[in-house]
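A single protein chain has been omitted from the complex, and every remaining protein chain is retained in its original position.
Up next, chain A:
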Amino acid sequence: MKDTDIKRLLYTHLLCIFSIILSIFIPSFFLENFSILETHLTWLCICSVFVTAVNLVLYLVVKPNASSKRSSLSYKVTRFLKCCIYFLMSCFFFHVIFVLYGAPLIELVLETFLFAVILSTFTTVPCLCLLGPNIKAWLRVFSRNGVTSIWENSLQITTISSFIGTWLGAFPIPLDWERPWQVWPISCTLGATFGYVAGLVISPLWIYWNRKQLTYKNN
């Protein structure tokens, strides 16, 4: 039971990584002059769309948490709308945090916002898929010892590693190497992406490694 779960987790994560890789290579067939650094904003949009789509599909196919009993259409629609609002709110929330961290307030608004969008894609979208629009559940998952399944555990790891990636991504900005990827917000988005990918890779491995020690109350 547990091993199969971990296997499913691994496959879903591999799919997510695959979607990011696709978002790098597919657009170059359709768009001219596409490259991550030069047309960074386009890539941000495409990557965000890809990752969201894959997450949604996986959510519908794999159904990691038992679906709720009430599944009327209106309930689903309100739930979906709520998710959208949560997503937007998280984008704005991240934008505000970036500005507080020192991102320019007036210039480069679009860049900052798209950065917020991609970070939300890496963190909020999986949370929404897995936990639904439920702040209490989020807080539970992200506090110590609040995890109740390997899915939540992996969610915790990927989200935190995305954040750490973003945080570390800011470090090259003051260096005087004059590289194109040091421009705001490229290094941060790349950091977020690397962090997300690293989280996707690490979490199944970590769970597999610690499968003996991990006991969840609901299982």
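Operating definition for what follows: contacts are C-beta pairs under 8 Å (C-beta built on N, C-alpha and C of every residue); 3 or more make two chains touch, one makes a residue touch a chain; residues count from 1.
Heads up, the rule we're going with is that contacts and distances are computed from a predicted model.
Enquirer: According to UniProt, what is the chain that's been left out of this complex called? Choose from "NADH dehydrogenase [ubiquinone] 1 alpha subcomplex subunit 13", "N-acetyltransferase", "GPI ethanolamine phosphate transferase 2 isoform X1" or "GATOR complex protein NPRL2".
Expert: "GPI ethanolamine phosphate transferase 2 isoform X1"
Enquirer: Quick one: say which of A:34, A:59, A:167 or A:206 touches the chain that got left out.
Expert: Checking the options A:34, A:59, A:167 or A:206, the one contacting the hidden chain is A:167.
Enquirer: Taking the entire complex into account, which one of A:80, A:101 or A:209 touches the absent chain?
Expert: Looking across A:80, A:101 or A:209, the contact with the absent chain belongs to A:101.
Enquirer: Please output the residues of chain A touching the missing chain, sorted low to high.
Expert: So the residues of chain A touching the missing chain come out as 97, 99-102, 105, 136, 139-140, 143-146, 167, 170, 173-176.
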